[in-house]
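Only a single protein chain was left out; the remaining protein chains are all shown in position.
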Amino acid sequence: MDKGMRIAINTGGGDAPGLNAVIKAVVMGADSRNWEVYGIKNGYAGLLNTDEMFRLTPAMVHDICSLGGTILGTTNKGNPFKMPITNLAGETEIRDVSDKVMDNFKRLRFDCLIAVGGDGSLEIAYDFFKKGMPVIGVPKTIDNDIRATVITFGFDTAVNIATEAIDRLHSTAKSHDRVMVVEVMGRNAGWIALHSGVSGSANVILIPEIPFDIDKICDHVSELELQGHHYAIVVVAEGAVPLGGRVIDKGNGEVGRQHVVLGGVGEYVAKEIARKTGKDTRSLVLGHLQRGGSPTTFDRLMGLRFGAAAVRMAEEKKFGTMVALNPPVVTAIPLSDVIGNIKRVPTDIDTIKTAREIGISFGD
Amino acid sequence: MDKGMRIAINTGGGDAPGLNAVIKAVVMGADSRNWEVYGIKNGYAGLLNTDEMFRLTPAMVHDICSLGGTILGTTNKGNPFKMPITNLAGETEIRDVSDKVMDNFKRLRFDCLIAVGGDGSLEIAYDFFKKGMPVIGVPKTIDNDIRATVITFGFDTAVNIATEAIDRLHSTAKSHDRVMVVEVMGRNAGWIALHSGVSGSANVILIPEIPFDIDKICDHVSELELQGHHYAIVVVAEGAVPLGGRVIDKGNGEVGRQHVVLGGVGEYVAKEIARKTGKDTRSLVLGHLQRGGSPTTFDRLMGLRFGAAAVRMAEEKKFGTMVALNPPVVTAIPLSDVIGNIKRVPTDIDTIKTAREIGISFGD
Amino acid sequence: MDKGMRIAINTGGGDAPGLNAVIKAVVMGADSRNWEVYGIKNGYAGLLNTDEMFRLTPAMVHDICSLGGTILGTTNKGNPFKMPITNLAGETEIRDVSDKVMDNFKRLRFDCLIAVGGDGSLEIAYDFFKKGMPVIGVPKTIDNDIRATVITFGFDTAVNIATEAIDRLHSTAKSHDRVMVVEVMGRNAGWIALHSGVSGSANVILIPEIPFDIDKICDHVSELELQGHHYAIVVVAEGAVPLGGRVIDKGNGEVGRQHVVLGGVGEYVAKEIARKTGKDTRSLVLGHLQRGGSPTTFDRLMGLRFGAAAVRMAEEKKFGTMVALNPPVVTAIPLSDVIGNIKRVPTDIDTIKTAREIGISFGD
Partner (left out) sequence: MDKGMRIAINTGGGDAPGLNAVIKAVVMGADSRNWEVYGIKNGYAGLLNTDEMFRLTPAMVHDICSLGGTILGTTNKGNPFKMPITNLAGETEIRDVSDKVMDNFKRLRFDCLIAVGGDGSLEIAYDFFKKGMPVIGVPKTIDNDIRATVITFGFDTAVNIATEAIDRLHSTAKSHDRVMVVEVMGRNAGWIALHSGVSGSANVILIPEIPFDIDKICDHVSELELQGHHYAIVVVAEGAVPLGGRVIDKGNGEVGRQHVVLGGVGEYVAKEIARKTGKDTRSLVLGHLQRGGSPTTFDRLMGLRFGAAAVRMAEEKKFGTMVALNPPVVTAIPLSDVIGNIKRVPTDIDTIKTAREIGISFGD
């Protein structure tokens, strides 16, 4: 009888709800073919220090689908091609340790690496593929900004958590006649802000794709007041920018533009609204709450389907590809087509059009 | 200045999470065009007795997106073409009162009826269209069984509620080494059972599209036991059928087949598993819990997009059509193409394939 | 140095949210004293067949507080004083195997058994105490019907789940002008029905402590209709009884009274309301949904406090007692005072008075 495959799997980048569903489907799909699956911990760490690698069995994954995070651990700093190494003298230098990873991979006779991750992790996977590793990618992004797939897991949960938070803020905003500004994830693309803002009955939504004019926002808030609507909800993507440039804090109490800053745009918008409209205004950053917790049904299903598809692709030896949803089917697309290709919100899509028609301002 | 349109809107059939989002988008979309919208209560009742009709204003709909149900009320028995009328003597007869509805519609100078409903309601809307009423349909189905649209609102919420219930049953099933049988909605199509079962880590899923063999189910439960997995979750669509016919309760304690019964299949399956495997087994019917409560983000967005699109179609005078999702756009399709066309689960789709690969039995 | 204690812990009866919190606190509290804790699986099974016993370490319990069920498993049929034993011929007889449990307990040099359970389990614990076992009890009841403690864990979660379900039913009941009857747990005491019904804005609440008159219920539903309130929510404890006796299904289509039946009272009430008022009426049994899922904060805290207190009592050698909440402190009370002493709802308590004042009918 033909010997089955020996699969390695890792998860990289920020954690996303649905990662455990991918792991479950890979383990179960492999098990149904009598293959073996090994978990590589913390990105590629488990292929550098093979102590951090372990056999994954069906019993270990049966119940993990409903759990947030990833049972394999993850990391944002584990690129083996540019690994920060600290020597005994305490000095840190950047080294390429990818050969060590390749050696371990071969020595342990793995037949395939299933690499689950975002843009950065998929790029690393592609680099290993070019070095000869049989790789299959699985896309992961809370932000919904990977172009090559219509959608992936993580986003639906993040949006539902954000919407639930916005729902909660309505009652307190209304009770106090307040403006509440909520900053949600989305450094490059405004998908989370758009979807949670529209479904959470926000009055203003600010996304990176539509630079905002703070005066237009204030006009909208005042207009609402005239209509007898004394409170307002403003949803801001963390990458939202004012017309003319990004907001920076000059450190001397003034706020400048044009330079990039991370974070803070929600607080900036809140302060400006308070200053210009005189309304009682509060801001809030949802942050890591959007990552955590039990995945929605959609994200579990998406994760399971992607994991099962990855195993099928391994069976068909379609290496160097990534699974992608092209409804209603899951297909394989070359990793080379995926890298560095961000999916931003087209400003003319139906959801934006709908948002404007139901009275939401984008500050433009 | 051109006079704007006067829109009537009603909701029919079982309530579904997302109905209020449709209403909101219709009212706001109309308001942005300076049109008027009137709510027709309880299906067509408000067009028979015009006391039950009222002007819908933006202030009335601002916050309704997060609410379950429908602020217009709904009904399952309000077909004006076959209306049950009870006279003073207490006798009920079926009458066609559609002319009265047409008269009121014209007398009140409505320019369009936006009819939100499932298969039955859309068929009534189509009948009125054939009588000359300018109608636009909006599809609604918790069961995801309307063929003409890829998806509509209501389903995502129902599936998430069912999944959450299944999650809860895991802990009690595991603590007691029990088999838990959960009956979910789906008289003709198994979408809810399939999606909630897969994402809820069910061990067995029974859907109308795949007749089940009770012995295969019991074998699977026993097989799990041998693997050290002493409990099991079985998700059953209410329309699931055993090989050879539907289950009926003959009333004398025996269970027969071949005739249609509504409900009860979950309890039947539970009893058979208990009898044949000797396992402690419990059953549960989720029922109306699946309809209620705050819609998910997906269902709110879908409802809003459909409502906004319906107004655009009214503007373009595309009467006799229904809004439908054909990703990424919302289009208009003729109502004549919609009627009586159920979307069942294709037994070879990716989700079924994935389910089998991760070890789920369909009892076949 | 003095040798530490060796603790055994088991959980018995129906599972309740908060059991894992008790286990965590026992393990951590013992660990902080350098003691050892062993988990006994499935009630007393682990003391009969010592294969089913295992050392519990801090790492195993760190994250279990948020999980429903019990990691030790539980059982409703494991009384070692009356154990059903099946011989090779397939015959089952009841045997007293308590000596075997005692022998194993002594042989393994346990210093204390912490027995977590409801009325039945605590009675068994007390019987072992009388045989010489150093026992400490921890009360567990979803139904809130153990008299000796003001409250215990499990109840708050069950009530919140029931209330959330009732909240969901409001929107569908209102949309359809329906009467929804929800049957909740509570065979002997109506605490869950009372608390979830009052906070879920039920119109009628039926509890075992107040026999109901079906005509009074129907009058109340009709009265609501006259006030323009066309739907109603009726919450029924599974042990609710009509005036004159419990409901039984005579099997010939008629419903009788006076004999005990389990379950079914919700459906009976629904049918009678439909028959007598002509309203569209549906019924639903929450069942095991009330047991499952993540415990509320209250139940986790209660479980942790009880577990920690049990360890303190073991330290003080207060055997033969049960931990009990006597706000604000946790005390030890003799197990002999606990047994067979049900806490029913006093019909004159503040919550009943409040319920009546806000317009809720108890059908009396």
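Brief remarks follow.
As written, the chains take the letters A, B and C, and residue 1 is the first residue of each chain.
Rule of thumb we're sticking to: a contact is a pair of C-beta atoms (placed from the backbone, for glycine too) under 8 Å apart; a residue touches a chain by one contact, two chains touch by 3 or more.
All figures in this text were calculated on a predicted structure; none of them were measured in a lab.
For the omitted chain, the shown partners it touches in the full complex are A, C. Shown as candidates are A:Ala21, A:Met83, A:Val135 or A:Ala165; the residue that touches the absent chain is A:Ala165. Touch with the chain that is not drawn comes from one residue among A:Lys130, A:His176, A:Arg275 or A:Lys317, which is A:His176.
Against the chain not displayed here, subunit A makes contact via residues 11, 14-15, 19, 42, 67-70, 73-76, 161, 165, 167-172, 174-177, 180, 282, 284-285, 287-289, 291-293. Not every partner is drawn; the one left out touches subunit C at residues 21, 24-25, 28-29, 31-32, 58-59, 62-63, 65-66, 150, 156, 159-160, 163, 167, 170, 195-196, 198-201, 227-229, 294, 296-298, 300-301, 304-305, 308-309, 311, 327-330, 349-351, 353-354, 357-359.
Definition applied: only the chains that are shown with their structure count from here on.
Taken pairwise by the contact criterion, the protein chains link up end to end in a single open path, with no chain closing the loop. Chain centres here are C-alpha means, and the one lying farthest from subunit B is C. With centres taken as mean Cα positions, subunit C sits 41 Å from subunit A.
Between the Cα centres of subunit A and subunit B there is a gap of 32 Å.
Multi-chain contact residues of subunit C (touching two or more other chains) are absent.
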